[in-house]
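Yeah, one chain of the complex is gone here, protein chain that is, but the others are all in their spots.
For clarity, chains are labelled A, B and C in written order, and residue numbers in each chain start from 1.
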Amino acid sequence: MDTTTIETNFRSEEYFINMGPQHPATHGVLRLLLTIDGEIIKKVEPDLGYIHRSIEKMCERDTYQQIVHLTDRMDYLSSNINNEAVCLTVENALELEVPDRVKVIRTIIGELTRISSHCLWWGVMGMDVGALTTYFYGFRDRELINDIFEETCGARLTMNYNVPGGLMFDIHPNFVKRTKDFIAHFKTKLPEYDKLLTHNVIFQKRTKGIGILTKEDAISFGASGPVGRASGYSCDVRKHHPYSALDKVKFQEALKTEGDTYARYLVRIQEMWESLSIIEQLIDNIPEGEYRVATNAVIKLPKGEFYQRVETARGELGVYIISDGVKSPYRLKFRSPGFSNLSLLNHIAVGGKIGDLVATMATLDLVIPDIDR
Amino acid sequence: MSYFSDIYKGIKTLLTGMSVTGKYFLTSRKGAITQQYPDNRATLKMFDRFRGEVIMPHDEENRHRCTGCQKCEIACPNGTIEIIWDRGIDEETGKKKKKIDKFVYHLSMCTMCGLCIDVCPTDAIEWGQNFENSVYDRTALTRVLNKPGSKLMPGVED
Amino acid sequence: MGSMKDSKPTDMTNQKLQELIGSWFPNPEAKSIPDVIVEDVIEEGSDKKPTAETIINPSLLEFSEEGSQFLNIFVQPEQLHTLMSELKKNKETYFDYLFCLSGVDWGTELGVVYHLESTTFRHTVVVKVKTADRENPTFDSVYDIWATAEFHEREVFDFFGIKFNNHPNLKRLFLTEEWEGFPLRKDYVDEINMVIK
């Protein structure tokens, strides 16, 4: 029987399926409209806005100090880096030089945030491909970072530790010790991650060659963070536009060229190692000094436009402030990494199976509040 | 032959993975990360900077440090704090001055951003460690932080 | 913004970029009536220096670096798509990375701001386009140049009501289809959901 007869006899029909907004693999309230032929995905259309809070509009009414705490609620897994982004924008606009101590502490906390976010991602990645135990191992290690944060900042997730001009208060006396303990602990656990998941033959089969994103497409789709770097696109803002103390440390940008799901996985694992090394370089020589520079009680940015790029755990976060010289920004735009990374989902998921879509989505590491700002 | 070496390698990686979980299975009693929350209330201690709720400490003579300057009310992004004040007569100097009548705190709207405490010039409010704030009625979350009949601590305004 | 370690050293300053990009869109008026400038200056009197308005721009584009860390290019909506594809294709500019696309309500005008970076040369420009038409603002879509624009333009459409020609799937992204108005416009009113301090 030739193929045409098969096709006429067994006509396959495409059908719609709603993945989400309540679905275990969409990590929040993302809704995907899937067009499927059997198990093969023909089209993925994200439907957003289930938790849109219009942070950008709220920012137009808030003062610059108040904006910072709203950014906690965007990408809640790298909330400290988001805070830092707004603070850096305001400080640059005011041409305020923050003390070295602040810069170093911000960098350490930023890298801890990145590790914590990647820990959670690793656990969830395992869960998405069906290995439920990884979730608990990832969370166990993340919990230690959360403890460090809680002791120093008072909160575990939405820290609001940065203020324009520095930090809200100095680090806790236990901070250095706890961080060192964590590094020692985590260095023994990361090889376990590899044993449990990275080298696992099933996991490799599930991820290798799946969801391939070429370098050209990565740039065109505005992919950033580990998603872009897995495609061989050097897009680490920490390297290209270093901020805080990141110009003083040595680290390697995790680059892979395959561009598949496995490469994105490996890039994040390598990033955890790099973040550990960054923290190690800084933790022993936090300079003494002020933790905060006094600013006016009401911060007014000069007229003009200010743009600051930082590297969150998910990729490049841009803060674009248009100021007309009053206490609130005229327009504030967050260029969130998740939003651009989500836009390429349709491009890389088509042709795969439902299981591939889930694995691919896990390595895009979407945080929905980051997309639905 | 790569067919068989693939099988061998595959099984080996699977066994490595099983050794990791197996190790934790055997040592699980020691390393359990579960916190049996309501049972461990006696030993559960939050970190001293923990942001549970905003409180206003009073000394033993029922005095607080709030002058009613309303800086916290302005700093709050969500309208969590409402200060109801009037002008009272200062006992020592006999002058009219601002004093708080009620320091209303809507816990249900609070995002624990800490801007009010950061901005307070007299350290009148600070973070409380209590986090068990669930109630059946939302109105119970609206609190008056200054105790009835409380006064301003002398010397705070200097 | 130009200190890169592992990319090609950029010798493209903002000044050079301005000259290069400006030369793509020569202003026909600038060549045909050069004496206009002189006449203007003379008429206004000797105590006044030639102001920005009196100098006829040699290009149809306007450039500015005032109040911004990047080179800003102001372009007319008609030339937007031509300029954008040239910015991407030209070997010397090669802006292949659109890292931010924001809609802005300038009060009387609606506009879109494009932040572009070249991943080869690591230089950055900002392209701004504006229209005074608040009822039916329309620009050309740059979705065929940078794929990321598809989502970002939908977001701008959703919040500012700016339409994009040739966009493949221009509909509400975050809000529901039946939502009235465009929330991020300055004249948007919603008495129930908006808390104004």
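Assume a residue touches a chain if its C-beta (ideal position, glycine included) is under 8 Å from a C-beta of that chain, and two chains touch if they have at least 3 such contacts.
Basically, contacts and distances are computed from a predicted model.
One subunit of the complex is not drawn; among "NADH-quinone oxidoreductase subunit H", "ABC transporter permease", "Sarcosine oxidase subunit beta" or "Malonyl-S-ACP:biotin-protein carboxyltransferase MADD", its UniProt record names it "NADH-quinone oxidoreductase subunit H". In the full complex, the chain left out of view touches A, B.
Checked against the full complex, the one of A:44, A:90 or A:129 touching the unshown chain is A:129. Although one chain is not displayed, its contacts with subunit A can still be listed: residues 15, 17, 23-25, 39, 126-133, 135-137, 140, 196-197, 200, 202-203, 205-206, 353-356, 358.
Contact between subunit B and the absent chain runs through residues 7, 14, 17-18, 20-22, 24-25, 28, 31-34, 36.
What we mean here is this: only the chains that are shown with their structure count from here on.
Distance from the subunit A centre to the subunit B centre is 26 Å, each centre being the mean of its Cα atoms. Subunit C has its Cα centroid 45 Å from the Cα centroid of subunit B.
Residue positions of subunit A touching 2 or more other chains: 62.
Multi-chain contact residues of subunit B, defined as those touching 2 or more other chains: none present.
The residues of subunit A lying in touch with subunit B in their complex are 62, 65-66, 68-70, 72, 133, 136-137, 139-140, 143, 147, 150-155, 158, 160, 163, 168-169, 172, 192, 195-197, 199-202, 297.
Per the touch definition, subunit C reaches subunit A in the complex via residues 1, 4-7, 66-70, 72, 96-100, 102, 104-105, 113, 115, 119, 122, 126, 146-148, 150-152, 155, 159, 173-176, 183-184, 194, 196-197. For subunit B in complex with subunit A, the touching residues are 9-10, 13-14, 16-17, 19-21, 24, 33, 46-47, 49-51, 71, 75, 77, 111-115, 118-119, 127.
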